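Okay, handing you the structure first.
Yeah, one chain of the complex is gone here, protein chain that is, but the others are all in their spots.
Showing chain A:
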Amino acid sequence: MTSQPLLSVEGVSVELPTPRGRLLAVDQVDLSLAPGRTLGIVGESGCGKTMLSRAILQLLPKRAALKGRVMFDGQDMVRLSPEALRRLRGPSLAVVFQDPMTSLNPVLTIGTQLIETLQAHLGMDTAAATRRAAELLAAVGIPAPEQRLRQYPHQLSGGMRQRVAIAIALSCEPKLLIADEPTTALDVTVQAQILDLLAREQQRRHMAMILITHDLGVVAGRADEVAVMYAGRVVERAPTPSLFAGMRMPYTQALLAAIPKLDSPPHTALPAIAGRPPDQTRPLPGCSFAPRCRHADDQCRAAKPPLADSGPAGSQYACWHPLQPAPMPEA
C-alpha cells in the first residue's frame, strides 16, 4: 500500500437517464489500487459495481453522465481522446466480462478474436500472432489450442469460453485487469478453477486486478483489499484480513451471513437480507441501508453517514452505529 497507486478513482458519480428519472448508479466513489494488488468490490445486484467498472474503462452507455476523475498511470481517463483510450485498452487495461456466452462474438472464430487483439497493439504478423494465440490458450488451460483457434464460441463450454475471454484479456500483458463477476454465469464446479487461473496469472504477470463479485466468499482469500458497495456508494472498505476480523457496517455483516455454511444442519433457514435495495432514482436523505437495517434510528434516516477512517490502518466505513469489532469465530 506504500507505492504510487496505479489507479485512483476520485469522486466518481455516474447518472443514467431512465423513464422514471435520473438514476444515480454510482455516488461519489473514491478508490485506489497499487500495482500488482487485488481490490475486491462486493455488493448485491444493482449496487453500481458494474457501472463503476464501466466508468473506469470509459465504456459507459452513451447517455450516462460521469463526474469525477479516473486517474490511471498518471493520466485522467475521462479526458483522454478516443484514440489515446484505444491504445490504452488491451496493453494497459483489460476486462473480463460476466457472461462468456455474450462477450465473445458468435460469428468470428476464437483465433480471429485473439489474433486481432495481438495485431492491433503489438504489430505482429499473422504467423507470429497465431503462434502467440495458441500459447495463450494453452496458458489458460485449454487443451488442443491449435484446433480451438479455428472453432467458434458456440462450440465451447461456458468455462472454456471464459478461459478464452481471459486469454484475450491477458494477451497484451495489461497492468490492470478488471474481472466483472467472472464466475457468476458459470457452473460452481468451474468457478474455483477460473478464480485460481486469474490469481495464478496475476501473480505471474505482477498485474493489478479488480475483482467484482456479489459473493464475499470469492474475495475472502483472493483480494488484498475489499470495498463493499451499497446503492452506488462504498459503505465499507478495509484490507481483507481486518474486514473479516471485524466488520463495522451492518450491511457487510448481513452479506456475510447470507452465504450458506456447509456445517449448518440441513433445512436451516438462510438469513437473507429483508427488503429490497432502494430506488436509485429517488435517493434517500439518510443512510441508504436504513430501511433494511436492524440498528437504524432517526439519525440514520435523516443524514447520510460519511465514509470515515476507523481503527485499523486503511479501514473506512460509513455508519452512524458501527458494529463493535469482535473477533469472528470463523470467516
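The definition used in the following text is that contacts are C-beta pairs under 8 Å (C-beta built on N, C-alpha and C of every residue); 3 or more make two chains touch, one makes a residue touch a chain; residues count from 1.
Just so it is clear, contacts and distances are computed from a predicted model.
Trainee: If you look up the hidden chain in UniProt, what protein name do you find among "ArnT-like N-terminal domain-containing protein", "Protein ImuA", "Phosphoribosylformylglycinamidine synthase subunit PurL" or "ABC transporter permease"?
Mentor: The missing chain's protein name, per its UniProt entry, is "ABC transporter permease".
Trainee: Per the definition of touch given earlier, which of A:155, A:203, A:264 or A:299 contacts the omitted chain?
Mentor: Touches the omitted chain: A:155.
Trainee: For the chain not shown, which residue from A:13, A:38 or A:103 touches it across the whole complex?
Mentor: A:103
Trainee: Which of these, A:120, A:138, A:245 or A:284, touches the one chain of the complex that we don't see?
Mentor: A:120
Trainee: What chain A residues would touch the chain not displayed?
Mentor: 57, 59, 82, 86-91, 94-95, 97, 99, 102-108, 116-117, 120-121, 152, 154-155, 165, 168, 172
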